[in-house]
Each structure stands twice: as C-alpha cells, then as structure tokens.
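Only one protein chain is missing from this complex, and each of the others stays in its spot.
In order of appearance the chains are A, B and C, and numbering begins at 1 in each one.
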C-alpha cells in the first residue's frame, strides 16, 4: 500500500481525504498531523469515520512525514510552501490543497494572500492539478497545486467553448454559488447556522481570491487573456458549487451539446448532462463528478453553462486523490468510484 | 373599515394577505373564497393565524364579492380575467396577483400561459402595479396587475441605471435565485422537501414566463427594447429572491451609489444598502422592502447589482397591499410596517 | 414614551428586543450597550432593522442607564447580578434575560453556573417572570428573572396537569428540541452551519442547567417536588422549541382538552390547539404564543403534551416584553400583537 500523510487534517478537506482513502484499494493514510489536536483520535472528531480509521493526530514531524510516499497539505495557505521543499527533495510527492502552488505570479499571490512566496523555484515547477487540462504534466509532477473549488467549476464549464474559440473572450460572467463547507471549519460569524440558514447572499462582489486563479486558468486554456466577472454567493447548504456562466457566442453554427459531449467523452469525472437538463448540486454530492449542462438563451447569442461539483470532492479532496492516482500511475478513478449520495 | 375579499386564499400569497391585513389599521378581510375548501376555517389551514382571523373559506359567490370594496385574486392565471370584469363594472377595485393583467400583449400572454385573454379591453386599462414606476397611475386604477416576484426584483435593480442611460441596453444578465415558496402550494415533485433540501439548481434556462414581463417593464423604463438573459434558480429556503444583475456601463463617470441613493430617496420600500454591502434575503424576510446594493466589478466596466426581496411580500402580497393603499388613498405603508424577521 | 435600555444588545435576544420594541406603542429603546461594539450602529449588525432604529451601541455607563425607566439584561450570566442592584436602588425596573435571577437557591446556582451569587438579597426579592403563574407578583416587582426557553415550554405544558393533581409527580419525561438560535450568537463549533445542518442530536443527557430551573418551577406549581427527566436536543432550524412531555395519569376521568382549555382561557399568550392537533414550531415563529396540544396515548394512561414556543420570543425577549408590560401597568400584549411568520 502506498503510504499517505495528511498535514492539517482537522478541517473538512482533511476529513474528506480520510473518507476517500478509506475506499482506496492501493493506498492508506498512515499519518495525520495537527499541532493543536495531537493525541486526539480522528474518529473522535469525525464520528462518521468510526470503524474506518484508527489514526490519531500527531504533531507534524519531518521524519514521520518523510516516511510517507505522498503528503497532502490540507492547511491554510502559508504552510505548504514552508514544508513542501524538504519533502519534494526527499522524493515524496506533494499535493497541496491550499493556494500556495496555484498562482504562478508571486506578486498576484502576495496581493491576495498577503504573504511573500517562500519558494518561487518550487512554485515554478508545480503543476496546476486540473487533470482535464494538465493530465500528462500531473503524471510527471513532483508537486501539484490542487485547484480551488470555484476555479474548478468555472474552468471545466468554459473549457470546450474557449478551446473551440466559440465565444468572445471578454464580457464573460460567472455567477457562482457555494455551500457553507467551502468556508472551512474555522469559527466565523458568517458560517454560523443561525446566520447562514434560510438566507442567501453574495460576497466579494468587488473582488475575490479565486478570480486571479480562474483568469490564469482560462488564459492557459484560451491562449489569451480572458475578461470575466465573477461573483461568489453563499448557499444555505453544506456541499455543492453551482456555477452559472454566461458568454457571447462568436458564431451561430456551434452544436453546443456535441461540442461538450465530444470534449469530455473520455473524461472519467466530467459528465455532460442531457440536452435541456439543469443539474442539481445533490446529483454529485459526495462524488468526484463535475456535471455540466449547456443551454442557448432565447436571444440565440448567449450561451449559458451550468456546472456543478461537490466543493469538498471535485473541488478539493476528490480532485486531490485523482491527482494522486495520476502521479502514482494508478487507475485515475481509484478510491473515487462510490456513487454520490442522494436524496 | 375597508372591506377586502380574497379569491383563492388557500395558497401562500392568500395566507400572506391575511397576515398583512391582520395588521392593517383601515381595512379588514371579510371574504375568503375557495371552492375546494369551502367550510374550512382559514386558521385550521394556517395555524400561525389562530387568533388573527375567524374567517372560513366560502365558495366564490358574485354577490358576496360585490359587497367588498376591493378584491384580491390570489389564484392561478385564468381566474381573474374571467371574474374581474363584473367586479370592476360594479365599482370594486381589483388587484390581481396572477399573471392575467401583467402582459399588455395578448399574443405573448397566450404564448406563455396557453390561454386566450378573456378581456383584452380591461387588460388595456389595467395598470402594472410597480409603485416605484407607476405610482400615479395606480392611484387612479380600477384594476392593477400585480408584478411577478422575479420581475419586481430585476426591474427595481435596473431602474436607476436605465433611467440614467448609464448602461448598455443589451447584454444584460439577470441571474436570479428564488426560495421554494415561489413555486406555490400545489403538490409538485420539485417542491418536495426531499427533492429541494440541501440542493440547488437552475431551471427554465432556455426560457421562463417572467422573461417577457421583465422585458416589457424594462422597455417601459428605458423607452427602448432591452436585451437581457434571465436564468432563475431554486434556493433551498422558503422566502427570498436574490437577483444578481450584470450590465456594462456606458461611461465611467457614474457615481453608482449616489445614483441609487438619489433615485430611491423617497421610496418607502426600496432601501439602498451602504456601499460595499451584500444584502441577505433574510434581511427582508417578512417585510415589504427591496434592498439593493450596487458594486463595480474589478474590470471597472461591469456594474453588479444585488437586489433582494421577500417573494411573498414585495414580490407578491405586500406589493399588492401597497397598491391597495395607493388605490384607496391611504398611507402607502399601512399594514406593512412591521420589521422583517431575522434571524 | 417609556425609556428602555438594553445591556448587551449584540446577541439574538438583544436584537429581538429591538425588533419587538420597534412595534411597541408606549415604549422605545433609547440606550443599547456593548463594550465591544461601542460606536457600531445596531442596524449595521442587524440589517433587518434598517429603518427601525438609529441607535448605536455605547459602552455601558451607569448614568446613561439610570436615565432609563427600565433596563433589560441580554447578557451572559454574571453581568446582571453585578449591575442590577444599583439600578433597582435608583428606581429603575430591571428585567434580566440571563440566569442570574431565576434560581432561588444560590448553591444550585453556583453548581451549574460556577459563580457565587453577588446579590442574594436582591435575588430573594426577584420575581420569576412566568406571567401565567406569577402575574400579580410581576406587576409589583422591581426586578424580574425572565425564564429560560426550555423551562417556559415545559412549565406551561405541565401546569394544568400539576395544578389539577391529575398526574403522578414522578417519572415525568420532557424530551425537548430547540433551534440553534438558542445557543446564542457566540462562535461555537456545534453552532456552525456545516456542523448543525441536515443533522440532529441530543446533548446534555446526563444533566443540563435548565433542569434545576424546571424542577423549581414545577415544584412551585405542584406544591411538592417533581421527578422529571429532561433531555434537550438540537434541531436544524433557527427558532423554535418543541417539548414532548410524557406523564402518567392518576385517574381516568380527566377531560384533558377541557382541562387545558379552561386553565388557559384567559391567557393572551397560551393557545390550546384543537383536540388531535400536532402544533408546529413555525406556527409560532416570531410570535409570543405558547401553543399546546394534549393527547392520550393508546395505553390510556400516559398523557402526551406537545408544547411549542419561539425560543427567542416567548422563550426570551417576547416574554421579557410581556413582563415589562405588566410591570408598567400596560396592556400585556403591547408590542406583541403581530402575527407569527409562516410559511
């Protein structure tokens, strides 16, 4: 079995890695670190995992980490860039779920995350972990920057249109809605039940950290800058991102359904919904699938893309496992094959 | 006391009229009709109204209705256009919460509602009940077509920009989200708890009944056709509409905050949120307020409008009471002054 | 207008007092204190109150408080007992929503709240603010200890049975369920959306602070000790307590429905539901009503009482306003007459 370490496993993405690896036939989590919770059993904190793990959290220890074959960082930004270089140097593959290895431009990183990047060299080597775009590079990578949740959903939604040059590269709108688990497990007033239940709101309308990541990814895909307005919203549910994306077609002969079906025909984790469908977030709850529907607006010029994921799975830990599978030459679907849970 | 009749009071908008009139100092509901529930007490069906009404439903009877001073239709489309002419003729003021008297064009009405309009003459006389645009006409009206919920939220959101000619009249996007009560009290699979809870989806992306109503209203405001893409979504909550509206500015010297503050300074039921704010639907839950925030996107060319209402109040029954107040020369706020309920 | 001060108005009960007093015809809130939020406008923190208050929080100041006619404490335990004596001495009526003036026995208070009581003399004078039991004493009181939410619901549920001697005074079970707002506005992991949504659990099964308060109140009513098992549970909703109470009848000739109807006939805020009814928490959402249904179990010996309140209203701030009205000789219902909000 491949030995996996998780740094910072007390958040929701850490717990989700434990859940997914519990079903992985070729890997097992052997180390789980948390300075604060050292000595606590993981299943005391996450009772749904009772019977699936005997691990307890331990304080992060370089030697223990070095005994792993792969290390996942499920930490706030700033941690992975400090700890990853030593691990990579020792031949341990690193998958970082934080933002540390996503943005290639260190100035942009500093602007949004208020930190100087600690390891620009390793950053320039890191591969952006969106398999649908960078599969081969991920296979070779020593370190992967796992994409953010909104960026995954928006990039997969626009990918076929941009690759085909079928839309104007300016004036795109991404109206995105996320469940509360996307805000993490830290205590924040806005994440309290009584504050978020039975209500809905936008946030970050004037600018959000994920915008530069989305724009970098879209520019990579399109081979040119892409002008996009992105507004995130907070949904009163736990798991799920729904991106509604609006763009202007450049020509009127595009068979949208065929374009998407063809582009994603071989992708194990992108499902193009039947024509006319409106995918629900619950349809991918707990699964690693990104489900996409594409509509033509009544004006026949505006294309509407509906792209849904589970933010904790394809938007975080599931995609991280997918990247792990690629990095170790395994079946890309290993550990990710259980059906979503609905209703 | 002004005597009020409600036709079809078994739905949520009917119950909401009862709740609001229970607090109205100058009017009282004296008649409540339902063919199906004749004989049932209203508070047996809506226990939150125990102690606030002694009415029971009765089968609709023309003479009993004619004894009212005003009649509200809280019915599916098709009913009001059949019953309203006789009432109007006898001098009874009519407020129709259905779609029968909203669309001036009968062909468009037929296209979306699959009915020939029964009374085009009365339709052409009817006033569209959006007080912020048609206040004086409402004061004189014999019959008011009460706006739909999405149209209220979108029109109030765009009104200052269109009046000021500050945005391009094409390429507007209205990404709208509504609570489940907007789907009414009829039994439908998609309105079931187990289907709608903990999930989110779009619907009607290829076309929705409210689109022609929105476009008609915006054209009235702008004095010209307006190109708009409208996608409604279903929120897992009961009350609330949040419209996120995207438009392109035509010039860069607009003080957006001042524009909105000035346009709505004297409006009792439109509240311009402080600059930078993101209004929550719960902030207007149970109240007749439309709260609007306006943001400039990072590209400095796209304006983002966030417009929230309670779909059962400003989006239906509250706006109907507001129109009633105007038609009877009362304080526009009568019966509508209780604060929203949050958390 | 009677001048009202609120100490500690940044929690949900403070916000609820503001909402209720906004509808009170004879009183207004003139002072709102919070050390931490001094300078913040109340409606910036609670946007649903925009247009209903211009107050900002100020640091608590004895002279400013002394200028009020009444002071409400919406603070954690420990504050009111420190500040109340000086206010009472100066003739200001005090209503304490915390636990400081509920338990007559200071040893019990210390056991559960880990504090020595600072003012036993004032405690012994304080009246327990359950109007259905202590109305006349409340009218004369200088200081009222406002009941806890669970205790209100359980006491009102058992009152007619205990007064009538119709049940065994031992072996009573109160299985109580509360919405998350009952846990207050402080940041706690268990109150996070992602922790509480779509889930349900008991807590405090081995003992809870409200048990001694319930037992004291029931003993007052029964004139003897009452044996009761109380288990609170956390409901995934914001407002509402539902107590399901089980007791053994001592005789088989009791007309339960008549007993409750007669006992509560003149109570403005207790509503006995029709026979066979199962009251919903939403039926009292935002209202000051306690709605009670009483059932006989199939064994014909066990009586089942269903008692629902809004924990923030009849379980806290609404009952506090009711007590205020009694203390000032006003109509007991002043400020409390708006219908509940449903759906």
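Heads up, the rule we're going with is that a contact is a pair of C-beta atoms (placed from the backbone, for glycine too) under 8 Å apart; a residue touches a chain by one contact, two chains touch by 3 or more.
As the structure is a computational prediction, the values presented were derived from the model and not from experiment.
**Q** Could you tell me which shown chains are touched by the chain that is not displayed?
**A** Listed by label, the shown chains it touches are A, B, C.
**Q** From the list C:118, C:133, C:261 or C:296, which touches the chain that is not on show?
**A** Looking across C:118, C:133, C:261 or C:296, the contact with the absent chain belongs to C:296.
**Q** Among A:157, A:287 or A:318, which one is in touch with the chain left out?
**A** Within the whole complex, the residue contacting the unshown chain is A:287.
**Q** Given the contact definition stated above, which residue among A:238, A:292 or A:320 touches the chain not shown here?
**A** From the options A:238, A:292 or A:320, the contact with the absent chain belongs to A:238.
**Q** Which of these touches the unseen chain: C:13, C:98, C:191 or C:281?
**A** C:281
**Q** By the contact definition given up top, give the residues of subunit A that touch the hidden chain.
**A** Subunit A touches the chain not shown through residues 12, 15, 19, 22-23, 44, 46-52, 181, 197-198, 238-239, 271, 273-274, 277, 279-280, 282-287, 289, 291, 338-343.
**Q** Touching the hidden chain in the full complex, which residues of subunit B are there? Just list them.
**A** Residues 12, 180-181, 185, 187-189, 191-198, 236-238 of subunit B touch the chain absent from view.
**Q** So that we can see where the missing chain sits, which residues of subunit C does it touch?
**A** 171, 173, 175, 177, 194-195, 197-203, 205-207, 211, 227, 229, 231, 233, 235-238, 240, 242, 244, 246, 248, 276, 278-282, 285, 293, 295-299, 302, 304, 306, 308, 342-343
Everything below uses one rule, namely that only the chains that are shown with their structure count from here on.
**Q** Suppose you list every residue number at the subunit A-subunit C interface; are over half of them used by both chains (same) or under half (different)?
**A** same
**Q** To bring subunit A onto subunit B by a C-alpha fit, how many degrees must it turn, rounded to the nearest 5?
**A** Rotating subunit A by 180 degrees superposes it on subunit B.
**Q** When the centre of a chain is set as the mean of its C-alpha atoms, what distance in Å lies between subunit A and subunit B?
**A** The separation of the two C-alpha centroids amounts to 39 Å.
**Q** For subunit B, what residues touch not just one other chain but two or more?
**A** In subunit B, the residues touching two or more other chains are 197-198, 238-239, 279-280, 282, 285, 342-343.
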